[in-house]
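Below are the structure tokens for one structure; questions will follow.
All protein chains but one are shown in place.
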């Protein structure tokens, strides 16, 4: 099958490669010519402009956009006038699902089909395959199934779920690693929650490893003043733990084995102090939208929220609140801030 | 009544003054001679050593310790051998209530009475009076009631609680601002929870003011990349709010009026940017112990914990966890940390 | 000054009374005739329909809506066609500030002025006055100042903030209990955050009192099985605390004195077990919107979120998540749920 790919960053580039390896052909476009050139060498058809890109696609055209969420709408505005009834536009990035619902409605009168695909897998997707969560019309999604099947990991060596019914096995492609989740927006909705969960999982490991990291705090001499909580029992915090090896041992047989743990262990093997990082953690939207959806639904998500807030605070966004606390403490107790060590 | 006070810091000094104004006499001791001299000028009897201090107290002696929690036990070890059966030792600082239970048991065979008093009021207590939460034997507590009554604020102009029963009014001194809460440790247990609540209240205001502080974020131009959550609707964040005046207006008639708000408003009037503060917020034990007690009891305290953790993070104790998150993001997504602005 | 009030529930009714006591006249309307009749007896001018209501107002008309947020737009759609250029519409309820911005823009071409007023004070406002947070055009807000000044508490016996500048005192009405916070939406934005803080304060007290409530847990005999966390030191949880008297003593001189504490103490004096309540806690929007705004701003609000989520969970919205946990525990550990006691 032929696919047109706009956006050849980390994700788009690898996806084109995986599709071509799977026997599909690709027309590609990106604002950076060097990204196009790289894929041309691997067999893709490059294009010099959006118009050129569209002209090289067979009808009905299949256009996959793999772009930062913030620029999808402007790109869409540029390409839609070049498309025709029956063409398909796929947003495989991390768009807000509200936008999917709107876009699908806007494109419907033009006869252009819009499909939203939440794509998980990161830089490993080229080899490992991408988990695809798909929203849109049933027929369009089925039409695209050869592409989804190639991008997805396939059944692989993941053990089958014993309790899965034969009916589910017959009607759903979930075992192949892609799933039509529902109408427009459903793909990104499910991907959004996936990322919300991801934030929570990551924070759970990070907090636990931080507790291990400070397990030798009893060896430090603490100050004794009214500003400092005394450590009552320093004898319980005398451990110098090898955090890399601990994360390694957890990879086998423990309840907390996971792919994220695999990655974490590898990073810790490289440098258990992680000194190359400053600890300023970005967030790219889905975590926030998950909380918004939860609040709209009235569903408590304390863990997912705490994970998100930890990222905000890592970037200093809690500074003013902390200053307010210091000002209050000075106000009622005459407490002075202690200097950083 | 005569009282002996050990520890003439912010709290102890003011309490001696308030007691002397109320007609009591005081013998005072502190490791810093200048603290003693200051109170001598106001009429207190100074002492040159613990032995001198004890010798100047009439029997049964009343010794009030107002010391950092971390040094109470060593001070107690020094003074107890100088005391006699029937003497009373009061710990008015922020001791862990577990220690009260232990100390009371240790002193019992010697016939020395131990009373734990949680003291709230801060630097304003001299004028405003101290809220006293008291644990210990009923008789001893009643014996000390003249002292408690003087230290406490009294009924003052706080409106009576309409639903309070006549029986409560007759049997309890709560309306005067001091209360015998229960046996040994009960005073500090209640004070511990008081401070746990205090942390939660402070954080609630601080977070809310931080939301107001950033209400003009829509005026900033945001980057559009895959690392940054886009601000969908900058038009909703165009407010330059006068936070000092807002905290002022809340002081009258709102649901969130409080003494902490009064102090906060005053601090904000001084400098709404709070630029003299770095935002490194100490915690002095009670907040931690409240969470420990809650966990022992199986009682969920998400708000009080979040308030405590915010203080930990304000001091950089989340750094390693954040580095783990950055390492994970680099691992699965090839994400790089964005530099601090 | 004459005011027209639509919506005569708990809040609207009392506000009309307070305005009339302050010398203003009122035309009133409500879907329930009995609510109108009650205020007519107190001197208000009732009306039989919206058209009747509008016809009885002098120009430029001042229409104050005091309605549930969910029905403001439909009411506005009904009344706007009856109004004229120069008229003023005030939304004094708990609208989302996004709606204020939209409405103000929609009404602008018609020459109708829209003012949003966040109103705090609850059922006590009639006597205590209402704290008013106001958004809209400067001139319109100033035109309405006689009404705001009457509804607000005034300076009262709240101590002045010592650090407040003379300039602030001259230019701002905050000390009187009402404040023009900024352009359209600013009033409800500030009120939204006020309520977000309110949720946090309430939860802080509630959690702390719950810790006190369970302080006798060591008296219960615990089961010893692999499903139950053992209580290591039951001797530390032997306190039968008088929670009503503790909340009473905190009202005087403590750091956590507040109006919410006053109300809580009174409720506890009535029945410390609070057995008339089931503990299903509603939330009416502002708490949710505060979190949404915080997330848009990238501001961490763990305390305010935890408070909101506690309410969600109190209504059973965490049920499915808890079932997932039980299913997982059964899956990896063969753990069975323990029955409710």
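Chains: A, B and C, in written order; residue numbering restarts at 1 for each.
Following the convention adopted for this analysis, contacts are C-beta pairs under 8 Å (C-beta built on N, C-alpha and C of every residue); 3 or more make two chains touch, one makes a residue touch a chain.
Keep in mind that what you see is a predicted model, and the values were worked out from it rather than measured.
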Review point. Touching the left-out chain: which of C:29, C:96, C:189 or C:250?
Key: C:96
Check your understanding: Looking at A:34, A:139 or A:240, which residue reaches the missing chain?
Key -> A:240
Practice item. For chain B, enumerate the residues touching the unshown chain of the complex. Key: 255, 288, 291-292, 295-302, 305-306, 308-310, 312-313, 315, 317-318, 321, 332
Exercise for review: Over the whole complex, note the residues of chain A touching the chain we left out.
Suggested key: 97-98, 101, 120-122, 125, 128-133, 152-159, 161-165, 168, 172-179, 181-183, 185-186, 189-190, 193-201, 203-205, 207-208, 210-215, 217, 229, 231-233, 235-242, 244-246, 248-262, 265-267, 269-270, 290, 293-294, 296-307, 309-310
Exercise for review: Against the chain that's been left off, what residues of chain C make contact? List them.
Suggested key: 9-10, 68-71, 93-94, 96, 122-124, 202-203, 205-207, 209-210, 213-214, 222, 224-230, 232, 259-260, 263-264, 266-268, 274, 277-285, 287-288, 302, 306, 310-311, 313-335, 337-340
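Here is the rule we use: only the chains that are shown with their structure count from here on.
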**Study point:** Taking each chain's C-alpha mean as its centre, the one farthest from chain B
**Key:** A
Check your understanding: Just how much do you need to spin chain A so its Cα atoms sit on those of chain C, in degrees to the nearest 5?
Key -> 180
Check your understanding: Can you name the chain whose C-alpha mean lies closest to the mean of all the C-alpha atoms?
Key -> C
**Study point:** Copy pair chain B, chain C: interface residue numbering same or different (half cut)
**Key:** same
**Study point:** Length of the line joining the C-alpha centres of chain A and chain B, rounded to whole Å
**Key:** 43
Point to revise | chain A-chain C separation of Cα centroids, rounded to whole Å | key: 37
Study note, to complete from the structure: Rounded to the nearest Å, the gap separating the Cα centres of chain B and chain C is 28
Study note, to complete from the structure: Note: chain A residues in touch with at least two other chains are 288, 302, 306, 310, 313, 315, 317-318, 321, 332
